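Encoded as structure tokens, here's the structure I'll be asking about.
The complex appears here without one of its protein chains, the remainder shown in place.
Per-chain numbering from 1; labels A, B, C, D, E and F assigned in written order.
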Amino acid sequence: MKKLALILCLFAGGLLLMNAHYLPMWGDPASPASTHVSPYFIENAYEHTKTPNMVAVVLADYRSYDTMFEAAVVLAAGFACFFLLRSRARGKKGGHHYYRHIPTGVTIKIEEGGKLPAENSKVFRSIDALWTPYDPIIQTTCRCLIPFLQIYSLYVLAHGHYSPGGGFQAGVVLGATIILLAISHNLKTSLKRMSERTAALWSIIGVFIFAGTGLLCLLLGMDYLNYEVLAPLLLSDEAMARSHSILIVEVGVTMAVMAVMVWIYYNLSSAGQQDEGL
Amino acid sequence: METLYSITPLLALLVSLAAVPAIVSSRNMNAREAWTFAAAFIKFGLVLSMAPFVLQGGTIHFTIAEVIPGVPIALKVDAFGLLFALVSSSLWIVTSAYSIGYMRGLDEHSQTRYFSFFAISLSATIGVAFSANLLTMYLFYEMLSFATYPLVAHNQDHEGRVSGRKYIAYLLGASVLLAFPAMLYVYVQAGTLDFTAGGVVAGNVNSGTLLVLALMLTFGFAKAGIMPLHSWLPVAMVAPTPVSALLHAVAVVKVGVFCVFRALTGTLGTGPLSDAGIGTIIAIFASITILVSSLMALSQDELKRRLAFSTVGQLSYIVLGVALLTPAALQGAMMHITMHAFGKITLFFCAGAIFVASGKKYISQMKGIGRRMPITMTAFFIGALSVIGLPPAGGFLSKWYLVIGTLESGQIAFLVVLLVSSILNAAYFLPIVYRAFFCPPEEDLYKNESIKESPPWCLYPLSITAIGCLVLFFYPQPFFRLAQLAVSQIMGG
Amino acid sequence: MIPVDIIVLTLIIICALGALAAKDLMVAAIVIGAYSFLICLLLAVMGAVDVAFTEATVGAGVSTVFFVATVFQTTRRTKD
Amino acid sequence: MIIFDIFIALLLAAGCVFLLGGALGILRMPDFYTRLHGASLLDTIALVCLLSASILYVLTRHPDVNGLITSLKIILIAVFVFITSPTATHAIADAGRRAGLKPWTRQNEEESP
Amino acid sequence: MFTETLFNAAAICIAMAMAAGLYRAVRGPSSLDHILGVNAIGSKTTPLLVIIGVMYQRVDMLVDIALAYAMLNFIAVLAASRYFQKRRGLHEDSTPSQTPDKGYGP
Amino acid sequence: MDAIPYFIGKYNYWGCIFLFFLGMYAMISKTNLIKKIIGLNIFQTSIILFFISASFKHDATLPILMEEHKGAIDPVMYLNPLPHVLMLTAIVVAVATLGVALTLALKVYRIYGTLEEDEINHAIQSH
Partner (left out) sequence: MDPIMMEFSQHSPVLIVMAPFLLGMAAAAAGWANRKWAFPMAFLGLLSGLIAAIHMLIKTAKGEILVYHMAGWLPPFGIAYRIDTFSALILTAIMAVALINLVASRASAEKDFTEKAPAWYALYVFFVSGLAGMVATEDIFNLYVLLEIASLSAYALIGMGHNRAPFAALNYLLMGTIGASFYLMGVAYIYIATGSLNMTDIAVILQEMGPNPTITMAFALCMTGLLAKMAAFPVHGWLPNAYTFAPDATTNVMAALTTKVSIYIMIRLVLSLFPLSLAFDTGIIADAMVWLATIGIFAGAFMALAQKSFKRMLTYIVVVEVAYMVGGFWLGNRAGMTGAMLHILNDAAMTLCVFMAVANIRARRGADAFSDLKGLFQTMPFSMGALVISGLAIIGIPPTCGFFSKWYLISGGIEAGHWGFVIALLSASIINAILFFKVFEIAFFEVPAETFGQNSREHESDHHTHHGLPSLAMAEARISMLIPLIIMALTLLALGFMTGGIVNLFIDPAIPGQVL
């Protein structure tokens, strides 16, 4: 099998390598790829949408339909992980719990059946049964960093018209902050910030914002996702309406991507149990 | 030639199919059998209603669906089709009656299934008879194969399983591997599959291909039982006797020869076949089958098996008649479909009646049984006469025409085959009759049992068919006229 | 003068080979993280800033973490 | 303006030296903890040099609001690296200590080469 | 243009230094060396991105990516080191400990 | 001598094709599931690189409009944005696929207790 695969790959690879001779030189401005469709985008993107970032324009307007399905793929992946892994059955752990008394930093073990501290106790914090060091350095750093990251992701989202970035990147950064919280503290902490149910609903709502924008265009009598028709609703002219709509759909993408990334992480890191994990 | 577009053929086809839900949903036996009878009579009536028009030389057309360009699923009633439809629909009535007697007499299981599939089989048979092109015929041919499978395997025991498997393997294998590609090849070459007087392939294929096609079509419809594709037939004898009667007298085997007949004359055409001398090759196959099967029949002890081998031989008479390609031979072949049907069904009914009344299956056990069951054995005698081809039974007429056909074609060898086989036929049938009437019964075979005639539901049908054999000798005109008409239609006259 | 992209592409290939050759899944997961950093760099060199941004966020923030989480829940053992 | 370019060149050169030093450290140091020094300390200082060079470059080429914002962002990067890099180094070192990796000494090396 | 060439040279220099990190990331020897190598690569990526911006004359565009990178690079390294903290071993056969380290803490 | 420009002009394509088949080879021949998934990752990234290579133009700048060009735009000045968009989508698809693949691998591990394909096959057969 290995040898067969090797021969196959070598053969096909050799074929492709030889064929690369016929490809245009790297960076050739006269290649068909650069001369057929793309000049239209480069020349008209700003005029059509008043948005300098051509990638954002092509992404969320000219080819917005692709982007919507990109969000849908992410959503499907979220559902897939949930569907495959999530189980409410308790794992193999014993019934004891570990808590940390924050003022003293002492870890206490509560045997099965023992009285547990209140769920929202400020003094005791639940920690994973897996051996976890209490690491004030990491936790403090992350607690400082996370708000910055979140604000930064909003900046990425909002500034996507003028610089690289946009819905997807913002969504991943936002999701990464929640994941960072889970890594630096534990899964329960981040589940308290964002429960699974929230993640699921946010992801659906996110995609729905995108698809719903398209549907709104359709209901108002234009083609699907043709933002032009939203101009009266957004109190602006056509080009600005497109610009605003790009922002709207990117908000949708952000929500969906953020929620799904967190959701997948929850399921993967705890193998579907969603009690404790990495 | 007049043509008429009418839905009657479709109705005649569908009536038994429509009876199936009624049969299935019937609560008791009587309702079920009443439905069967009703369907049988209506069907016969419908077929009969078309007879006057067809007898005047007209044809009736009906197109069900246009499935493939140039090849619709269509029905056409011409003389030959009507002849066959008349035989099968009239005999269905008789067989239904007999089935009731037989099934009730033996207290068989799954009678609902039995009657349902019987009805479906008849629909398929009528469909084959009325089909206007090779595709339609193939369709109903396959439908018949599948509808008879549960009948053959009715007993649901090991033997039934084996024979059912063999049955379906031969029929399906031959039709899918031989008939289907041949049909497609014809379609690709000719663009049509309609049965027309001179055939459709003339001028499109060379004689070598034509030979291959002819052989593929002849053997592809394996229900015709030409050796070496005959061996499904004897093993299918495990089925209940009415089924055997249906299989070997009316529906299945006759459908086979009918299909061969149609395919050779309507698709390939008599002209091209005789020009290329292909008829003779097929005739040789048929002759071998006739002789070998007659010899094999001689050695069988089980009555139904002997009848089965007899059937193999008799079918090849018909194929031989087709292969001779002369008008008289064709006419003889057509009439032999009718005559053999009546004769053979009588014989099977008798065999079944004996089994119902006495439980005997083997010829060696039947000494002196004629004294206990005189009506049955008389009917058996008449049937045997018809199959051998002796007057005063109908079989004589058809054989007569076949003999004339061999003379017409000038191939005396086949005349010899016919005569020799007739002697062989006599040799395997008459001893049974002799033994039944003139040998003293071996009392130890019948001890503690008072064997009488079989129940009336068995007895009447076989009497009717036996009388039918006689009537056909004295009054063959309707069939005779139909066959004449059919020959003229086929030969393009 | 050798352009930066050639060096980076070479590094990427080495990195890919290293990830596949690693005898420990944890190592493979970490190296694949480095791989996506380098991919991000190459994309940036070729001017695809948006794609580079995405690859940076995905590679650093998400996919490596997914790999580590999976290895955490399963095993580090590998035969090849 | 040339003075700024000289500064840029010097900073870049310094950055490269630190970088290569760090690379050497990563390659040549005997054990994990010592390599960590090379990786974290020298990298951080190299990063500061390179980023300063970039800031200077931006400010000289774009002496306007945009350039200012960009250079502020670069400073922000530096700040973040100053926060995250030690934390990351700490996390790695801590993992090593907890995982039971013994620091390198000459005795260790002689015991198990 | 001279300055740009210098930046270019610096970029190649960084790429070379990355190769050293890559050597550690690929070769080890201990699992933590891999993390270290990756961390080294990650921390060098940030200035390299800025320098690429310089080369394209669009520093303002690439600086966003560099900023995101500086923050996110941390997550991957943290996750990896957390793995070793939780699994408490550098090798596969070391099983995760079920008992927390009671004595640890201020 | 054209060899060096030719080499530089094709090196990216070659690298991508190499990575493409490296990933494919890993997906087919590695026995460890996570290794296969790593191969998958490499495989998909190589396509991304290939597309982006196609979008590159010498002497062009990032596809983000500069202030000074807002009046008349020369397409040669900017990189081709379309492959960037396509690959943005492809990356997202890749990460989604990665998530599902890892999920499945995790599930497989929970059933068989191993990630090695041959051991799994053995377990299936002996069961």
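Keep this in mind: a residue touches a chain if its C-beta (ideal position, glycine included) is under 8 Å from a C-beta of that chain, and two chains touch if they have at least 3 such contacts.
Computed from a prediction, not measured in an experiment: that's the story for all the values here.
The chain that is not drawn here is touched, among residues B:T3, B:N30, B:Q56 or B:Q156, by B:Q156. Of the listed positions F:L22, F:L40, F:L62 or F:L79, the one in contact with the omitted chain in the full complex is F:L40. The chain not displayed touches chain B at residues 64-69, 72-73, 106-110, 135, 138-139, 142-143, 146, 150, 153, 155-157, 160-161, 164-165, 168, 172-173, 176-177, 180-181, 184-185, 187-188. Where chain F meets the chain that is not shown, the touching residues are 20, 24, 27, 33, 36, 40, 43-44, 47, 50-51, 54, 82-83, 86, 89-90, 93, 96-97, 100-101, 103-105, 107-108, 111-112, 120, 124. For chain A, the residues touching the chain absent from view are 15-16, 19, 22-24, 31-38, 40-41, 61-66, 69-70, 72-73, 75-77, 79-84, 86, 88, 197, 200-201, 204-205, 207-208, 211-212, 214-215, 218, 221-228.
One rule holds in what follows: only the chains that are shown with their structure count from here on.
Here F is the chain whose Cα centre lies closest to the centre of all protein Cα atoms. Contact tally for A-F versus A-D: the pair with more C-beta pairs in contact is A-F.
Chain B has its Cα centroid 75 Å from the Cα centroid of chain A.
The centroid of the Cα atoms in chain C and the matching centroid in chain E are 11 Å apart.
Each of the following residues of chain F touches two or more other chains: 8, 11-12, 18, 22, 53, 55-56, 60-64, 66, 83-85, 88, 92, 95, 99, 102, 106. Residues of chain E in contact with two or more other chains: 16, 19, 21, 35, 37, 56-57, 60-62, 64-65, 67-68, 71-75, 78-79, 82-83, 85-86, 88.
Partner chain C is touched in their complex by these residues of chain E: 8, 11-12, 15-16, 18-19, 21-22, 25-28, 31, 34-35, 37-38, 41-42, 45, 48-49, 52, 56, 61-62, 64-65, 68-69, 72-73, 75-76, 79-80, 83, 86-87, 92. Those residues of chain A that touch chain F in the complex are listed here as 1-2, 5-6, 8-10, 12-13, 16-17, 20-21, 23, 25-29, 31, 33-34, 37-39, 41-43, 45-46, 52-55, 57-59, 63, 66-67, 69-71, 73-74, 76-78, 80-81, 84-85, 162-164, 168, 257, 264, 267-268, 271. Interface residues of chain F facing chain A in the complex, by the touch rule stated above, are 5-6, 8-14, 17-18, 20-22, 24-25, 28-29, 53-60, 62-66, 70, 73, 75-78, 80-86, 88-89, 92-93, 95-97, 99-100, 102-104, 106-107, 110.
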